[in-house]
Structures are given as structure tokens and as C-alpha cells.
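Only one protein chain is missing from this complex, and each of the others stays in its spot.
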Amino acid sequence: MTGCCGAGEKGHAGERPSLERVDVLSNERIAEGVGLMILHARHTASLVEPGQFVHLRVDKGRDFILRRPFSVHRARGEQIEILYQVLGQGTLAMAELSCSDDIDLIGPLGHGWDVPADVNHALLVSGGLGAAPLGGLAEKLAREGVAVTCAMGAPTQERLVGLDVFEAVARRVVIATDDGSEGELGFVTGPVERLLAEGSFDIVYACGPEVMQRAVAAMCAEVGVRCQVSLERLMACGIGACLSCVVTTKDGLKRACVEGPVFDAEEVCWDVSEIPPKH
Amino acid sequence: MTGCCGAGEKGHAGERPSLERVDVLSNERIAEGVGLMILHARHTASLVEPGQFVHLRVDKGRDFILRRPFSVHRARGEQIEILYQVLGQGTLAMAELSCSDDIDLIGPLGHGWDVPADVNHALLVSGGLGAAPLGGLAEKLAREGVAVTCAMGAPTQERLVGLDVFEAVARRVVIATDDGSEGELGFVTGPVERLLAEGSFDIVYACGPEVMQRAVAAMCAEVGVRCQVSLERLMACGIGACLSCVVTTKDGLKRACVEGPVFDAEEVCWDVSEIPPKH
Amino acid sequence: MTGSPDMSVVIGSLTLRNPVLTASGTFASGREYADFVDLSRLGAVVTKGVSLKPWAGNASPRIAETACGMLNSIGLQNPGLAVFTQKDLGWLETQDVPVIVNVSGHTVDEYAEICRRLDSDSRVDAFEINISCPNVDAGGMVFGTSCPDAASVVSACRAATSKTLIVKLSPNVTDNTEIARAFVDAGADAVSLINTLLGMAIDIEKRRPKLARVVGGLSGPAIRPVALRMVWQVANAVDVPVIGMGGITNSRDAVEFMLAGATAVAVGTANFVDPTTTMRVVDGLTEYARSEGLVRVEELIGALET
Partner (left out) sequence: MTGSPDMSVVIGSLTLRNPVLTASGTFASGREYADFVDLSRLGAVVTKGVSLKPWAGNASPRIAETACGMLNSIGLQNPGLAVFTQKDLGWLETQDVPVIVNVSGHTVDEYAEICRRLDSDSRVDAFEINISCPNVDAGGMVFGTSCPDAASVVSACRAATSKTLIVKLSPNVTDNTEIARAFVDAGADAVSLINTLLGMAIDIEKRRPKLARVVGGLSGPAIRPVALRMVWQVANAVDVPVIGMGGITNSRDAVEFMLAGATAVAVGTANFVDPTTTMRVVDGLTEYARSEGLVRVEELIGALET
């Protein structure tokens, strides 16, 4: 009865988020502690832009109440893909879902990656699950004829996700792992620094731990390359009403769920610590 | 690690309740709003006496926290049967369990039906799910050579449960339904009154809605036949520690979970209303 | 439609089409929810707290999840009265719904000044004076827990406006009935409760509070029994309408609050969980009133048998 409601009320039929009941089409463990869930989300799939997210409800009848925000990794046809790391009770509950379960989500939400018209060669930098919101972006850039290079970081080879998507469309993929089990040993910032020194990029898109994004933003500022980052904040409503997700920017507080999660790296006041404590 | 603990601490190895992880062997809807769950409960099955109950945990990670008490309908080998009516969130969660799920229970608990040595012919009176704790009793009486007559009440034929068990061992089964869809029309107290008038019973065991038990108790007192009833109270701990389940008796307050749920009808102060509100 | 119950209720000089409101701070001014909620089917929109000047609110993290609830320490971040009047009231004007402005301040004068400035604004139907927020240092709960101070805020607001004046009570006090009576004496047309319970959560790995501000306000289903008890106590202590809130998630919860004595109810945290909650509550409450054969939903108010 509630179903997909509201869309159209403002005359932007189809451009507004809606509450959508969705079926789980598949849900598999694809790396250590990481799941890939495919949802049949007609409304969201048709509208979502790379970098946007959905607000998933996995809590019905559970002892926790809030929704959980997840980037859409890729959208194809009527389906969306969610790449998620199992961390706490919400993602544990997600890992238990199986094909034919139905859940609900609000989406698509937020401001995704901007692709300026003059971009020729983009560097995508991911740290761990940061690959999630970059998957759809890589494909879109490739479709639009932009050359893509990817620098991926992960703790170990077992926890590297998204490689297949990047490899399918990128000109070049460079990998760094903390233990050297895949690619070079160390943080992804190492290869990023070398790549930037090559001077061929006109934009950098970064997602991963906030310290990594901050470091990448600093390197980009150094060499004068535009940089966009996707920031995580704890989110209650996900639609701009509760002000739990604010990011301190040079223009004041902005809501990560509406004005973000993608921000211009220059805008962000990096020295204000707002990172939720993750284990 | 916790598993089956404590038993033996007091030298009564095996006679004490324990916390037992159990597997669901089957769980089926057997009547309108009624499920039959078979659990593999080695410890409890080997010890439980008719009229005793188990305290089931179905709440892990849910937004309600307490266990739910259920009589053991029958025990066979290492299995116990639970007949349950779906009423609220706890029993709804039970109805969703399926074969291979594991849950935990505390059992066996409480004081069950007493079978005095001089009993020759027993009348078992059930109202609705009141048949649950009487199933094992009927079988036990039959095994011990006591003649069994059953009077069963239910709202409708679709909601009559336990008939097969009673029919297998009872000399006679009389049925009354509120709408006359099976047996005679009306409450079970009608047939009970007639049966008692026959004068052949030396004990009555009753379980069902408290008003029904009270009426049966009054009729038994009238004709001077012993009567035992099984009372329901809201229970938190189930093991005698919290005093949430008290029954007002002529000897003061008694705990339904330890001194009951089976009480001598004469003991109970029927005019004190302690019935939890059921829809 | 014959047979359908009259769902309207009266708060001060306002007649609401039904008793279902939004709880301040959980619904902004409604614009973000317009995709999910038909605002013209709400009893009223209660806006996010507004102060005279812009407030930056507290540092992040500002929320933490707890068992069946959440803590927040937003700290009344808002762009101030001028922006609110232009943007929020401007948008709300285009919607067919009564508007209750939730008022915050650091001083007695600030509260009164907001009421004064909006007194002649026809887009505003009533004020809810928030002297109970646990998340600001001056004002907020400091007022809400001490009778004389809080009553002076109410008197000043009363003098500043002839619109309906609702005062929002803090649950973090020993005796709410005493405070509620003082507010009514000071001129409140209605009281609303509860605001959040002061709470805390700790990250044991970091040995740090989960909220940057250390403590925050607990809301959601976890607090419902406390809220219901306070609504019942206050409704029995004062003669003005009571607006009940705290953990309301569905229409059954709303009925509980009305039976306890609430004239209207507000939905807060549940909006985050299901943005259509208010609509479900309106529908469910109407259905309940119908199934109980009520002529007016008002028959439920305080109809608890004890």
C-alpha cells in the first residue's frame, strides 16, 4: 500500500527518491568479510547515478532500529549491486539474507560523482570497500570515452574487491596491499603519488578510509588536479532531515546524505574529525 | 561452551533443569493459527513429566527479550513436541523457524500433573490449546492402566487440536465447539457437567482458559471429585527467581513456574484475577 | 462518508484534522519527507527547533544506535529565524497543513523574541517552546528541569504571542506534573512530552564516547514505556491538552498514548526508520476508531480504565 510512493508529487516524476520494496536476487560472500548483494530495485536502478546510495532497512523486528546506507556499486537493468563489508549487527543481518527475502530501501539518494565535460583521463583511487561507489563510475567514464586508470588499495589480497569491474574498463589498474599479498606492498597512496607525477590526469575520484582520502586530496592539491571524494557519516534519516551526517566544509556544514556523499576535496575541512569510530 | 550446564551440581544429576541448545526437527501448521514443533532435546525429553514445561528462547537479536513458556505436549525418545498458538511476536517468530534452525530452552520446568495411586478413571478436560499439556498425561495414564475420558472444547473445528492423541488412548472423547462445527454446540463445560453426573471419575485434569478451569473446578467441588488445573501466568525467569508468575492460593502466593503450573483446584483462590490479558 | 469517525482534535485555538503530528527535529520542515508523506493528511507539522541566530550544533559523530533506540546530540543546528522564515515557512505556505514552530533559545528574551516576530505571521499556527533539549549547554534542559526559570520563559512567550502556546517537557526530572502545572499557570495552552532521555554510549575499543558531545538524547521504542507513564501522569495533573510522543512507531502505540490522556501524538525517530510512518499511523488510528465504533477520536483521550 505504501510501496513506491511520492514520486511525481513534485512534478519530477522519477527523479525523486522513493521507498521501494525490493527482492534479494542473490547474496554471496565474494571476499573475506565482504558480500555482494543483488537487488531487484526497479525504481532505483533506473535512476541511480554513480556515487549515489540507498538506505537499506534490515532491522524489522530486530533490536536495532536504524537503516544502513550503502553505495550502489553498479546498476544494470532493474537490478542494483551492493558491495558490503560485514562489520556489525546490520551487515551481519544482511549477510543472512537470501534469495527471495524481501527488504526495503529508500533510493536513489545523495549527490554522486560529477563528471565535468572536459575530462579526458580520470584516476580512480579506492581503499578497501571504497571500490563500491567507484564501480559504476568506472563503467560510465569508459562509456563516455574517458580514459580510466585505477589505483586500488586493500589490507590483503583476500580483501581486495571490485578488481574485475575495474579491469574490464580501465586502461591500467595498479594495486597495493598492506601485506604485499597482491600488487605492491604498502598503502595505495604510494602508487597514487607516482601516477600523479606522470601528469596525465585531469581529475581524481577517491573513496576509502578518510585518512586515505585526505592524503589523496592533499596530493591532488599539490599538483593542481581536481579531486572528488565520497565521505561516510553516520546517517539516521538519509534524506536530509535529521542533520546527523554533517560534513564541515568551507561553506559551512553540509549534509552528506543530500549535498554529499561526494564532495569536492577542496571544499572539505579535513582537519575537523567527524569520522565515525570503525573497528 | 555453556551448553548443558549445572546438572549434577546438586547431586541430583539429571533431575535438574538445564539450558539446552536444541535443533528444530520439524515445525508445521496443524490447525488454524496453531503450530506443532518437534525439537531434538535430549536432556529435557528424557526427564520431562506430563504437565511440565520448557522456557523457549526465540528472541535472539529481536526487539523483545523474554523467553516464552510452553508445555511439553509429548516427549518421545530424545524429542519433545510443542503445540503452540500463534498470538504475538514470540509465537510469530516461532512459526518462522524451520528444520535445522537451532534455538535454546530451559527445561524441564515446573510441577506437572500428579497421578495419585488410587486413580481408576480420569476425566481430561481441555479448552483450545489446553490440550497441549494433557497429551502426555493421557498417554501416561493409559500406560498405567487408568481409564481415560476426554472432553475437548474449541472455538471451531478448524481450531481443535490434540484429537488424534486423545483418540488413540481414551475410552471416550466428547467434543464441543463454540460454533458447533464439530461435536456439540457450546462450551466444553456442558459435556463435563453431564460426564461428572455419571459419577464414574475419581479425578479431573483440566487445562484451558482460566474461566473454563474455574467452572470445571467448581463442578468438581460440587460432586466431590479431585481436580487439578494447569495455570498460565506471565513468566520472566521461569525458574522461580523473579516472582512474576505468582498464583494466589489458600497457602499464600505460589510461583506458577515452580510450585505450578499444575495446582490442586481446591488450593487456588479463583476470585483473585491474575490472568494476563490475552486477545 | 457515513460511519467514518471524526478524527479532529483541538489544541488551544487550533483544530487539527487528526491527532498525528511530527516530532520536532525528526522531520525538518517536511520538505524532505514530501516524497513519502502527503502533508495535507497530517494533523500538523512541528518544525525543527529554530533560534534567533543561526546555531552550528554539536561536533560529529552526532548519533549512536542503542538497543531499540538511538542517541542524538545534533544540538539544535539551524540557520536561524530569518532563513527559517523565508525558506521553511515559504515552502510550508504552499502546503495544506497547520504549522507548529518549535522554538529554541539561550535566554528568556530569545525565546520571547521569536514568538513576537512570528506572532503576526499567518503561516504560523502555534509555537512549541523547547525548554527541554538535553543537547545544548545554556537554555534547553537547564530551563526544563527548574520550575521558576522555565516558567519565566513561558510567561515571556505568552506575553509575546496570542497564538497557541505549547510547552515541551523534559523527561529528565523527578516530577513532571509539578513542572507542567507551573507552565500552565504561566500561560501554556498545551504541553508536549517527552523530549529525549539523557543517555550515553561508549566505544570500548577506543575507550571513547560514541558521541563527540559525550552525552545525547535517547529516543525511539526503547523510551516508549517511560514516555507513556509521563503522559499519563501529566494528563492527570493538568487541564490543558497533552501532546504525547516517545517511541511511537505505529497506530497501536498512538492509541496507547491517547488512552493515557494524550489529545495528539507526534512521531519522531520512527520517521527515520520508515518515512511513511505518519501516514500509517493516521490510517491505523482511523481504522481503530472505526472498528471501536467511535463517533469522535476524542473519545479515546484518557479513556484508560485503571
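So that you can tell them apart, the chains are marked A, B and C in the order they are listed, and the count of residues begins at 1 in each.
Throughout what follows, a contact is a pair of C-beta atoms (placed from the backbone, for glycine too) under 8 Å apart; a residue touches a chain by one contact, two chains touch by 3 or more.
Here the structure is a predicted model, which is why all the values come from computation and not from measurement.
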item	value
Identified contact with the non-displayed chain, of C:34, C:182 or C:303	C:303
Touching residue (missing chain; options C:29, C:47, C:66 or C:263)	C:66
Contact residue for the chain not shown (choose from C:25, C:43 or C:199)	C:199
Candidates C:218, C:240 or C:265 - the one touching the absent chain	C:218
Sites on chain C contacted by the missing partner chain, in the whole complex	66-69, 71, 145, 172-175, 197-202, 204, 206-209, 214-215, 218, 220-226, 228-229, 232, 247, 252, 255-256, 259-260, 288, 303-306
Residues in chain B touching the chain absent from view	2, 5-7, 9-10, 16-19, 57, 59, 63-67, 106, 233-234, 236-244, 246, 253, 258, 272, 274, 276-277, 279
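Rule of thumb we're sticking to: only the chains that are shown with their structure count from here on.
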item	value
Chains touching both chain B and chain C	A
Centroid-based (C-alpha) most distant chain relative to chain C	B
Separation of mean Cα positions, chain C and chain B [Å, integer]	47
Centre-to-centre distance between chain C and chain A (centres being mean Cα positions), rounded to whole Å	35
Residues of chain A touching at least two other chains	63, 65
Residue numbers of chain C (touch at least two other chains)	68, 221
